[in-house]
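One protein chain is absent from this view; the other protein chains keep their places.
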Amino acid sequence: MDKGEIKAYIAKRAAKEFKDGDVVNLGIGLPTMIPSFLPADVKVVLEAENGMAGAGPKPAAEDVDLCVSDAGGQPSSIAPGGAFIDSATSFGLIRGGHVDATVLGALQVDEKGNLANWIIPGKMVPGMGGAMDLVVGASNVIVAMEHTQKGNPKILKQCTLPLTAKTCVTKIITEMGVIDVTDEGLVLVEINPEFSVDDVKAATEAELKVSPDLKTIE
Amino acid sequence: MDKGEIKAYIAKRAAKEFKDGDVVNLGIGLPTMIPSFLPADVKVVLEAENGMAGAGPKPAAEDVDLCVSDAGGQPSSIAPGGAFIDSATSFGLIRGGHVDATVLGALQVDEKGNLANWIIPGKMVPGMGGAMDLVVGASNVIVAMEHTQKGNPKILKQCTLPLTAKTCVTKIITEMGVIDVTDEGLVLVEINPEFSVDDVKAATEAELKVSPDLKTIE
Amino acid sequence: MAKQISVQEAAALVKDGMTIMVGGFLSVGGPNAVLHAIAETGVKDLTVIANDGGQPRFENGLHELIHNGQVKHLIATHIGVNPEVGQMMNAGTMKVTLVPQGSLAEKVRAGGYGLGGVLTPTGLGTPVGEEAGKEVITVNGKEYLLEEPLRADIAICYGTTTDAYGNTKYHGTTRNFNTVMATAADVVIMQADQIVDMLDADEIIVQGILVDYVVDGGAK
Partner (left out) sequence: MAKQISVQEAAALVKDGMTIMVGGFLSVGGPNAVLHAIAETGVKDLTVIANDGGQPRFENGLHELIHNGQVKHLIATHIGVNPEVGQMMNAGTMKVTLVPQGSLAEKVRAGGYGLGGVLTPTGLGTPVGEEAGKEVITVNGKEYLLEEPLRADIAICYGTTTDAYGNTKYHGTTRNFNTVMATAADVVIMQADQIVDMLDADEIIVQGILVDYVVDGGAK
């Protein structure tokens, strides 16, 4: 798959996970591309953990309000019906199950749905920010990421990096396919027709079951 | 002392406990008479646990706003600089030590400063309302009450009724005098000149030390 | 968007045996129109979580539910203003659980905000503390009671002004328990004095994403 198309492909597929009215928190990077792929009849409420229950799109340069940012510190806007909130309220909403889904990237995910995405000891220390709360609190935790990192699997038998949370991931969406995290392990439920099941298995360290109902990503 | 004057006498003395800017919560009944006895140069901020940090006086009939009440459910008003708050915020302020003093009545107080003021099992069950939080959270807990109940002592060696909180009371103000609760027990520090020290001791079941500095209530 | 329904539709959501949270403090800031409609449905065996036991004057909907015998169990902080509650409690016709007011606020907030509980010094050494079986936990040498979260099937809240999205703001002392209760139930009904198109995002006290149904309670 063309490298330049991967992120948009993943975001487009992830956009199908939502129904009208869902409250969704989107991580920095790839997940922020999702809203542009939502069907016209699906409006989601974007929760921004830094202070909005109902964020709007990135404003045009002339409309930038320096007092309104997203969780990455970039200029943002409030959506119609949105509310500004403080950090305690924001994470209360998140931890309390009032956010239907969070979509975020990962360094590693494993067979049990364990997630590692906040630290590579001695190398990268961004900190967990709101991620630990989000993956524990949101009803659905969707990892949207490239299937491998420089050719190395990121979907592992067991995470080797420090965890963000245990058994929290519910679904993994990559450029190769869609994987559900179930009590019986990881199940490939959709596949990108550019790849074979064997391709996906080869790029995945974890044991990967294949759904008898395997569908093609449209 | 004339029965009709007792409450005002106690409230007047209690009013001397405050300095300008203190944040004070006043219980229902006698304590609500305190503000009218404050010196002109002492303005206190009244915390009303039902929802005001900065309550004003009882409004004239034509100014009543049905959406503004005190903790007894009676019409009230907001003071200049006051803020309306919800119950979680109100008790956060109280529990967090942001209220300098609470003045409230008691059924019983004992030598250790234990307080009982919310239930007489089988007879009177008003419930504790905000009292348990107030006496634990406020920096100073002042019991303002008549010294005896139908001639029976209310200041006891040990409370017999279920407690509101342990070792919480810092001062007791009655029509007979002012008693500090100290590590060495109860100490009479001021006396109403209409009574003798022996009168006060006779009306008090608890052991009562007398301050070498005993003053007369003015 | 929150769905706007009638007081009768709101009342019909409450079924026998449910646990409901009811906002308000005595006669201020209670969702009386919805409570009155619930009283008319005759629904029974309710567990009610509220600040108090209502006030037997004005149009107090909580008092009406209790008076009608529709409440099996009342969890509240103060019942002295409505003598009927104490009578029913002593007669054994209604169970009453008393909770300190600040602890009730935190218990409901914990239920709504996904906390397993909070540690509070309030109630230590009293009948609502260790004696009631609550766990005592020591942090930095100081003892606290573990107060566990509370949740309900339905929260019936009041708001002064609500918008089409369920966002709500308040006037006066009407916030009381309405704000935390709106976080802590599977279904949240907001009875508002006034419903507008959209509130200013800087002025919202209860976020619309918490509110399932909006009911026009009629201007005061």
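Just a few scattered comments:
Chains: A, B and C, in written order; residue numbering restarts at 1 for each.
Quick note on the criterion: contacts are C-beta pairs under 8 Å (C-beta built on N, C-alpha and C of every residue); 3 or more make two chains touch, one makes a residue touch a chain.
What you are looking at is a predicted structure, and each value in this text was computed from that prediction instead of being measured.
Taking every chain of the complex into account, the absent chain touches A, B, C. Screening B:G96, B:P193 or B:P212 against the full complex identifies B:G96 as the residue touching the chain left out.
Screening C:G42, C:G92 or C:G116 for touch with the missing chain picks out C:G116. Checked against the full complex, the candidates A:I94, A:V143, A:L156 or A:V169 give a single residue touching the omitted chain, namely A:I94.
The set of subunit A residues touching the chain not shown comprises 48-52, 65-69, 71-73, 76, 78, 84-88, 90-92, 94-95, 119, 122, 124-133, 136-137, 162-166. Residues of subunit C in touch with the missing chain: 106, 110, 114-121, 137, 139-140, 142, 144, 146, 148-149, 169-172, 202-203. Although one chain is not displayed, its contacts with subunit B can still be listed: residues 21, 23, 45, 47, 52-54, 78, 80-85, 89, 91-98, 136-137.
Here, only the chains that are shown with their structure count from here on.
Chain-to-chain contact here is organised linearly: an open path runs through the chains from one end to the other.
Of all the chains shown, the one with its CA centroid nearest the global CA centroid is C. Comparing the centres of all chains, each the average of its CA atoms, the largest separation from subunit B belongs to A.
Ranked by the number of C-beta pairs in contact, the top chain pair here is B-C.
Chain centres here are Cα means. That of subunit A falls 55 Å from that of subunit B.
Taking each chain's centre as the average of its CA atoms, subunit B and subunit C sit 28 Å apart. Contact with two or more other chains is made by no residue of subunit A. Contact with two or more other chains is made by residues 109 of subunit C.
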